[in-house]
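Omission of a single protein chain aside, the complex is shown with its protein chains in their original locations.
What follows is subunit A.
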Amino acid sequence: MNQFHRNTLIFGLVAILLMPWYRVDGNFWTFQWLAFNFFLIEESAPLISQLFHLEKYWLILPLVPFVLYTFDYMASTKFSDSIKQQGLLNRQLYYGLAGLSFTLIQAFLVGDFGVNFDWLVSLLPEDSYQFGAGAGTLLLVISFLFMIANGLAYRGFMKGDIFATSCLILIIFLVVVFVAFPVLNILIRAFLIEDAGYSFQAFFDRFAIVNLWGLDCGPNASSICGVAWSTLFLAIMTGISTTLLGLAFALIVTRTNFIGKKFLSFFSILPMITPPFVVGMALILLLGASGTFTEWLNAFFEVELGGWIYGFWGLWLAQTLSYTPIAFLVLIGVVEGVSPSMEEASQTLGASPTKTFFTISLPLMRPGLANAFLLGFIESMADLGNALVLGGDYQVLSAQIFFAIAGASADDGKAATLAIVLLIFTLTTFFIQKRWVGKTNYTTVTGKGDGGSYGPLPKLVKFLSLGTALPWVAFTFTVYVMILLGGFVETWGVDNSFSLTHYAEAFRIEFVNNSMMASGVAWDSLFTTLLLAIIAMPLTSFLGLLTGYLLSRVDFPGKAYFEFGTMLSFAIPGIVIGVSYVIAFNQAPIDLTYTGMIIVLCFVFRNMSVGVRSGIASLSQLDKGLDEASITLGATGFTTLRRIIFPLIKQAIVSSMIYSFIRSITSVSAVIFLVSADYNLSSAYIIGLVESNRFGVAIAYATALIVIMSVAILLMKLLIGDRKVFLRAQK
């Protein structure tokens, strides 16, 4: 018997006897539900009273395994004899499994509006129903998960490490509940017709109605291309352009002594902290029908450009601006991964620098290039912000899903059908990346210095790189100047006088009766955004790094599937996650509508994969002997993580926190359906401003967000300082 059993027992007892079994209205943490009679009110009663006092008899299901466990525990503690105690150690796995499955079964037996199966009607009291799960349900489930983990560890699973096993079981449970369940749930919707049940016919009908695969388009055709084709075409173009630009930047930064290198790196980071649609807005200000550049061309050359920016060209431009940095960051590693000794070998064999570049260096980078392309491809597919702002008549899947739900006639089925098509695209890409690119990686980092230094780039390549990168930087620069200026101009293109009205409207603070009042329109959503992003930040980072730890340090059966499952969330477009959350979590058993929690959960599971990656990457540079040494010195897995591993991968922790924070603030597609009156988010609010043509305020707000994120990054970098070298200062 160990402390673990006691904790399991306490968790379960608190869940059953004290915690509200169902979701309470309002914020749980304000404890407003804790009225004197909370035990008896349906809203806040714990399981025990829901079952006996409120006649929800199906709740006997989760109670039975727990009661059996409790009796078994009491009985076993009476024996000092370890043989008798082993009985419980052995059986706890079955209590846990039974408890977990019974909890799930009862959750699906009875819903918000009554029983879900006809045969139950006669068994249960009339008018039986239940709400979404609450704190009590959660704690009891955790208690069951602990039983399962402890039972497995006792059987030697994961080398008998209770901590690692518990983490694994918990993460699997969370990923299943918050990624697999909602996504599968929405996919099934594509086959459902209200009141008629599920059928393939429903799916194929929808498939046919939506113009998905139409090819009756082209320069001379009258109709528009199928949504699937246009999405695919845009994604391929964006993938190509971001990869080429990213390569040019990476070559310049790593292989030349170009003076503006630092400046280039900075510019490549900037778009990452820019909410995606902001780039689109700036493009409109610059190149739109009444944009600066358009007017300028008109005035000097009498060229009429019109609204070309709304559609494919604008989208392509905006996405290339937004996603080139990702390609750049991937390719820097790739370019540096090509060992200089390979190039030196080629040159000693008589090849010219140009020949070396094209026959040795470039082929070695091929997997990396493919990787960068696929990332740009996936990002483009998932992009909703720019599609909403700049899309015009050019239809892409993400925007179509958005309109299917947000449009005049909300159509779950249509959204689900489109989501399936989008998922097929991104998952196929993800598979290709894993299977093909992942396995043909030539550039392996051994950790040993390879010696040699990079030769200069061949003239031709250098010329090409600078020739594409520099104009692009100039363009990016102009776009950001637009963003900065946009907030300070009365009405863009009409009245270009300096004005602070937009900032005032967004961030006004008034003093009414000596008390401060934040009456600017942005404050509300800004505070909510920062609060939720900050709550999600450590959770995302911790969950991601923990998963990374399990993947890189512990062996267990089914590891490959586990890795695949956690990485999958990266390949699921935000809009699909967002829609699936709305549909899955708006009724019993899990009802999170209009809460901040649903947004935090969405942030966490959307951004977790980055934590996983950075965790794996930094752990692979850490001697495995360190954890083993710690464990042989009697430390538990948790102590090892806290005292050895975390201090040594501090940098990865901070960078994954920064990333989580930024992604939370800039995400649009995933959260646009999750915001509510109480919990509105900046990005959704700004999109609203754009849709009502209040560009000035929107840009002012977005600029403020960029500044806030930059400050946050700086603060966190300062907080951890440079990599500690573990040397005392030289005296």
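Just so we're on the same page, a contact is a pair of C-beta atoms (placed from the backbone, for glycine too) under 8 Å apart; a residue touches a chain by one contact, two chains touch by 3 or more; residues count from 1.
The rule is simple: contacts and distances are computed from a predicted model.
Think of the chain that is not pictured: of "Thiol oxidoreductase", "ABC transporter ATP-binding protein", "Urease accessory protein UreD" or "Sodium Bile acid symporter family protein", UniProt labels it "ABC transporter ATP-binding protein".
In the complete assembly, the contact with the undisplayed chain comes from A:630, out of A:433, A:630 or A:703. Residue A:647 is the one among A:26, A:558 or A:647 that touches the chain missing from this view.
Although one chain is not drawn, the whole complex shows that of A:160, A:363 or A:558 it is A:160 that touches it. Remark: the residues of subunit A touching the chain excluded from display are 153-156, 159-162, 623, 625-626, 628-637, 639, 643-644, 647-648, 724-728.
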